[in-house]
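Remarks on the structure that follows.
Shown here: the complex without one of its protein chains, the others still in place.
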Amino acid sequence: MSLDKATVRRIATLSRIEVADEDLDAVAGQLSGILNWIEQLKEVDTSNVAPMTGGTDLKLTWRKDVVTDGDQVDKVLANAPDGHDGFFGVPKVVE
Amino acid sequence: MSELTSLTIAAAREKLAKKEFSALELTDAHLAAMERAKDLNAFITMTPDLARERARESDKRLFAGQAGALEGIPLGIKDLFCTEGVLTTAASHILDGFTPQYESTVSQKLRDAGSVMLGKLNLDEFAMGSANITSYYGPVKNPWKPKGRNAELVPGGSSGGSAAAVSAHLAMGATGTDTGGSIRQPAAFCGIVGVKPTYGRCSRWGVVAFASSLDQAGPMTRTVRDAAIMLGAMSGFDPKDSTSAQLDVPDFEAALTKGVKGLRIGIPKEYRPAGLSPELVALWDKGVEWLKAAGATPVEISLPHTKSALPTYYIVAPAEASSNLARYDGVRFGLRVDGKSLDEMYAKTRAAGFGAEVRRRIMIGTYVLSAGYYDAYYLKAQKVRALINKDFTDAFDKVDAILTPTSPTPAFGIGEKFDDPIAMYLNDVFTVPASLAGIPGASIPAGLSADGLPLGLQVLTRRWDEETLFRVCQALEDAAQFPLLPAV
Partner (left out) sequence: MGYIIKGEQHDWELVIGLEVHAQVMSKAKLFSGAPTEFGAGPNTQVSFVDAGMPGMLPVLNEVCVEQAVRSGLGLKAQINKRSVFARKNYFYADLPQGYQISQFDQPIVGEGIVVLDMPDGSTRSVGIERLHLEQDAGKSIHDLHPQKTYIDLNRSGVALMEIVSKPDLRTPEEAGIYLKKLRSILRYLGTCDGNMEEGSMRCDANVSVRPAGATELRTRCEIKNVNSVRFLMQAIEYEARRHVDVYESGGTINQETRLYDSNKGETRPMRSKEFAHDYRYFPDPDLLPIEFDDAFIAKIKADLPELPDDKQGRFITEFGLSAYDAGVLVTEKENADYFEVVAKGRDGKQAANWVITNLFGVLNKRGVEIADSPVSAKDLGRLLDLMADNTISGRMAKEVFEAMVETGKSPDAIVEERGMKQITDTGPIDAAIDKVMAENADKVEQYRAGKVQVMGWFVGQVMKATQGKANPAVCSELLKKKLEA
């Protein structure tokens, strides 16, 4: 598996990580190297194997429907790079 | 190094109870050691004022006869655990200035047990690495040096700061987290004990997530007993973590005296890859002999899918990470690099905030989950993960514990293996399978290389059977007589 520049650009966009055009080749090379190494899994016979989706065989625990949280706007915004009037600010979005 | 910093947790606990010294004196001795050993770069943030304040409170409780299990014991906290009011970075630029308004369950439990936090320990960025070289705050140095050479060695990773601090007697113990070996491998590189308990034993709440189905916190200490004491305080059901186990926490310390007589110890034949250091092969054989001498029976076992564990891990972990790290977007906390649009702000912030290895893993994870590739990569990896898990289930039908080396080599020099990600990934070849299966594992310092560097053996047991894990570890520790101080 060798990734082309367009694919790397698409992955970078999906990941929201800016990659400069001049770096695309290098990144493509690194990612391709890892993917090639991962490809060896193809040799493993997994027919009729159910996927293991989590780290444990426990049962999910549920919470009661009780309000135990909230009312802490100062703490929620304490680390905001751009907090205003109880809101988080971001560059203007056009929908 | 003062006498106080050389004590084990168990010994310090007794002496504190007998008022041979105060918690404040104990903390001050460690703060002084930290100051002297700044060159190791083990801490990202030191919290001396907070430590002294908590030590004074410990002294009050000790005086009042209300001591907790770790009363007055100075510990380091890996900087992946969120600590209320104390900078938490995950060793990443992207968490610049992030001061959590909450305390992770594990660090809270340790605090409730009376321990004193000395500061926040360095690590690989977002716990992604095996040499502690990906930290935004610079690499950590291994306190051990090769005999006759003046080389700086890596402490292993990702809990490299934790391993170095404990090994260099800057802290009596430290928290680590292990996703694919991040407790066990640095413990082996720095000659200390590192325990990754069963997935679900310690709460993940408040621990910066790397790969949710693999991440597990555990203790890093200088002795097996200390690890048992510390794990006892860290463990337990947390209603805030859906994957934490609603099980009673066993008395791990009590298990230490039970010996290994009658236990069957599995020796997996697949754990002898090319590149495994002959010294480690010899040490492994010695470990088998020690356990035999203590009354255990070695049994050759097969874990046929061992070879597939690393590539499986390097699909599952980056996939989960690519999603877990999406929240670092410059909106609510941490670094923001401005952009003309929201998307530009995201892309610039994340490019500047994440280091090369983290960016690489996010992109690999994004790719393996993307349309058209999910089945070939992610689903396939989950199926192989099931096979690896079954390998262990089958093996534990025949044996009570498994003994292997912790890593294929001892610590290597800072600067080696840097430009080849896969060579770096191979460090975790022995630790990753147990992570995928969610079973408990520990690394025990068992000997020294010809270079005078620590070598570790790994013990694995069934899910929720940390008691057997501690019994085997104790037997190995008793036999190995490993020096408690690095030869500096």
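Which chain is which? They are A and B, in the order written, and residues in each are numbered from 1.
Everything that follows uses one rule, which is that a contact is a pair of C-beta atoms (placed from the backbone, for glycine too) under 8 Å apart; a residue touches a chain by one contact, two chains touch by 3 or more.
Just so we're clear, the structure is a prediction, and the values are computed from it rather than from any experiment.
When the full complex is taken into account, the listed residue touching the unshown chain is B:Ala319, out of B:Ala91, B:Leu153, B:Ile265 or B:Ala319.
Only one residue in the set B:Ile77, B:Ala91, B:Leu153 or B:Ala211 touches the chain that does not appear here, and it is B:Ala211. On the side of chain B, the interface with the absent chain consists of residues 81-82, 88, 90, 95, 98, 100-102, 104, 204-209, 211-213, 239-243, 319-320, 322-323, 325-327, 329, 331-333, 342-343, 346, 366, 369-371, 374, 378, using the contact rule stated above.
The set of chain A residues touching the chain not shown comprises 13-14, 16, 53-56, 58-73, 75-77, 82, 84-95.
In the analysis below, only the chains that are shown with their structure count from here on.
Taking the mean of the C-alpha atoms as each chain's centre, chain A and chain B sit 23 Å apart.
Within the complex formed with chain B, the residues of chain A that make contact are 3, 7-8, 11-19, 27, 30-31, 33-35, 37-42, 44, 46, 49-58, 60-61, 63, 72, 75-76, 78-82, 88, 90-91, 93. Residue ranges of chain B in contact with chain A, taken from their complex: 97-99, 101, 199-200, 212-214, 216, 239, 242-243, 245-246, 305, 307-308, 311-312, 314-315, 322, 326, 329-336, 338-348, 350-351, 354, 359-360, 362-364, 366-368, 370, 376-377, 379-387, 389, 421-422, 438, 463.
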